[in-house]
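Let's turn to subunit A:
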Amino acid sequence: MNLLESIKRFYASSVGKKLLVALSGVVLLLFLLGHLAGNLLIYMGREAINDYGEFLHHMLHGTGVWFARLGLLAAVTIHVVATIHLVQQNRAARENRYAYETTVRASKASRTMIISGIIILSFVIFHLLQFTILPGPGDQGYYDDQTSDHLRPDVFGMVVRAFQNILVCLFYIVSMGFLCFHLSHGVASVFQTLGLRSEKTAAPIEWFGRAYAAFIFLGNISIPIAVQLGFVHL
Partner candidate 1 sequence: MATEKLNLTLKVWRQPSSTAQGEIVTYEAKDIPSTASFLEMLDIVNEELINKGDEPIAFDHDCREGICGMCSLTINGRPHGPGDGVTTCQLHMRSFRNGDTIWIEPFRAQAFPILKDLIVDRSAFDHIIQAGGYISARTGSAVDANAMPIPKPVADYAFDAAACIGCGACVAACKNASAMLFVAAKVEHLGVLPQGKAEKDRRVLGMVRAMDDAGFGNCTNQYECEAVCPKEISATYITKMNRDFAAASIKEAVVNEF
Partner candidate 2 sequence: MVSDISNDMPDSKIPSGPIADKWTKHKMDSRLINPNNKRKYTVLVVGSGLAGASAAATLAELGYKVKCFCYQDSPRRAHSIAAQGGINSAKNYQNDGDSVHRLFYDTVKGGDFRSREANVHRLAEVSTQIIDQCVAQGVPFAREYGGLLANRSFGGAQVSRTFYARGQTGQQLLIGAYSALSKQIADGGVEMYPRTEMLDLVLVDGHAKGIVVRDMVTGRVYSFAGDTVLLATGGYGNVFYLSTNATGCNVTAAYRAHKKGAYFANPCYTQIHPTCIPVSGSYQSKLTLMSESLRNDGRVWVPKKAGDRRLPSEIPDAERDYYLERKYPSFGNLAPRDIASRGAKEVCDEGRGVGDTGLGVYLDFSAAIQRDGEHTVREKYGNLFQMYEQITGENAYQSPMRIFPAVHYTMGGLWVDYNLMSNIPGLHVLGEANFSDHGANRLGASALMQGLADGYFVIPSTIANYLASETPGTVTTEHEAFREVEDEVRQRIDQFLSINGKRSVDSFHRELGLLVWDKCGMARDEAGLTEALQRIPELRAEFWENVRVPGDNANVNQELEKAGRVADFLEFAELLCHDARHRKESCGGHFRTEHQTDDGEAKRNDADFAYVGAWEHRGVGNEPELHKENLEFENVQLAIRSYK
């Protein structure tokens, strides 16, 4: 058996696919943390976050951002495709459902991962359209006109303008709610799938997962709220 076949075989197995979902999940989790850190720069003012945006775009002579984007795209693709396969198999494994269904321990979040996942995916597409793909040099306020030496995209202005719309804010907050919900099962689940949980660490890991989810949630929703409340303004 050559290496390629081994990889195929690994993917074909249930545990293999789960490991891939977990590993891609780790990539996405770390990205979320990094992304949040970047977002929070908004509280440091226009300069700070726009510097950060510029830094990202000029990393490795402008290729860095593309490496990151491709990496993230790969992670998302693996996460989604493997999950779809797993879900299909799971449905097939019990075609005839119980007439009387009950749940003993499984959390609501764990039972709705696919739904929260789809919502998050839709959100990500909207989010990318709104802040990455659609905005272009022709748009009003695209450039940061406060820097003197050169023109650069005004991340700060874009975000603040967007969150001045209450509907956009609500959409972001609700989406972050689903992300939080997804993570409340997902983070701890990563430890289980990667074989990093034990009787003794099970409870702390569970706690850590929820804390992580809450941190991402609170950090992210603070921005639209801050904009709405006028703490952050143009």
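We take it that contacts are C-beta pairs under 8 Å (C-beta built on N, C-alpha and C of every residue); 3 or more make two chains touch, one makes a residue touch a chain; residues count from 1.
With respect to how the candidates were assembled, all candidates are chains of the complex that A comes from, given by their letters.
Computed from a prediction, not measured in an experiment: that's the story for all the values here.
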Subunit A: touching candidate in this complex (1 or 2):
1
The subunit A residues in contact with candidate 1 across the complex are 1, 3, 6-7, 9-10, 12-19, 86, 89-90, 92-107, 110-111, 113, 185, 188-189, 191-199, 202
